[in-house]
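Yeah, one chain of the complex is gone here, protein chain that is, but the others are all in their spots.
Moving on, here comes chain A:
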């Protein structure tokens, strides 16, 4: 705990904030995107924007796994639970994301579908062992961070020769998402951000080296940051310095957890069980090549997409919902007409209002702007 206190110390924070104020050039603007939803949450929870000069602005990125999953995937999960009557296991936030026709897994559950909330994929495996007569599906989501645990249950299921367990795989990758945001701007000859607060937890797995080429190609400095408020504030200072010096390097602020090459064991587990999809749809960013993982053919028995027939989704996003633009950093949550009026955490219209890491939910719950 001592360790954590140091990262929340108000005196250090004031000192770092003073430096940011002193070093940020009043003639320039600094728009920094925090990629991770976890960073968005921390920014708001600790009131960090209050500590920044007016010309240093944080823009929320697409790094919330709940937010980036398109409605069609939610509909597929609902279909698994309702039509195929499986025991559908998922993380809590997924249950509340609206699918087509304003349904959700939570609503399906209240109407009798067997939807269970869990904390770890291993729990899904246990449920499968305890209910041999039922098909159990784990609704896997997340970036590189949550991929290894999913890989672990796939390996375990194979080892146990489970016949009633499968994974509905929705794992997505960070570098293509960053490309998806920066490439269109580059093509249009625009600059939308001056720097990127790089993903912390993801980098623990992938290693910091995964971002070098992105920083170079888009001439955008990246600082990989931890999740404590002081980590983020410090990373903002490092970004300001890189901008001032005209550098665009990948810097690792989170060196207590992130190495250059990442976690080899986790990477290899993921590689054994999963492989790149040709293309995957992201909310806000559309279909992006090689941006997600599917289960390898060797593990086809454990792939819910092969085991169950899934109908094409008739999903229609609410036209007024600005989630796609919010996820690209093109609009702020408060630019959405539905924000805090129709769309609230208790009645989310778009996915960004669901998870506490979603930009809209964070703005709503912690912001003083609504």
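By our rule, a contact is a pair of C-beta atoms (placed from the backbone, for glycine too) under 8 Å apart; a residue touches a chain by one contact, two chains touch by 3 or more; residues count from 1.
Please note the rule applied: contacts and distances are computed from a predicted model.
Quick one: find the hidden chain's UniProt protein name among "Ferredoxin-NADP reductase", "2-oxoisovalerate dehydrogenase subunit alpha", "Sugar ABC transporter permease" or "Hydrogenase expression/formation protein HypE".
"Hydrogenase expression/formation protein HypE"
Looking at A:10, A:112 or A:132, which residue reaches the missing chain?
Of these options, the touching residue for the absent chain is A:10.
Identify the residue among A:30, A:46 or A:299 that touches the chain left out of the display.
A:46
Out of A:60, A:96 or A:201, which touches the unshown chain?
Counting the whole complex, the residue in contact with the absent chain is A:96.
Over the whole complex, note the residues of chain A touching the chain we left out.
Listed in rising order, the touching residues are 1, 4, 8-10, 13-14, 17, 44-51, 92, 96, 117-120, 123, 229-230, 344-346, 356, 361, 364-368.
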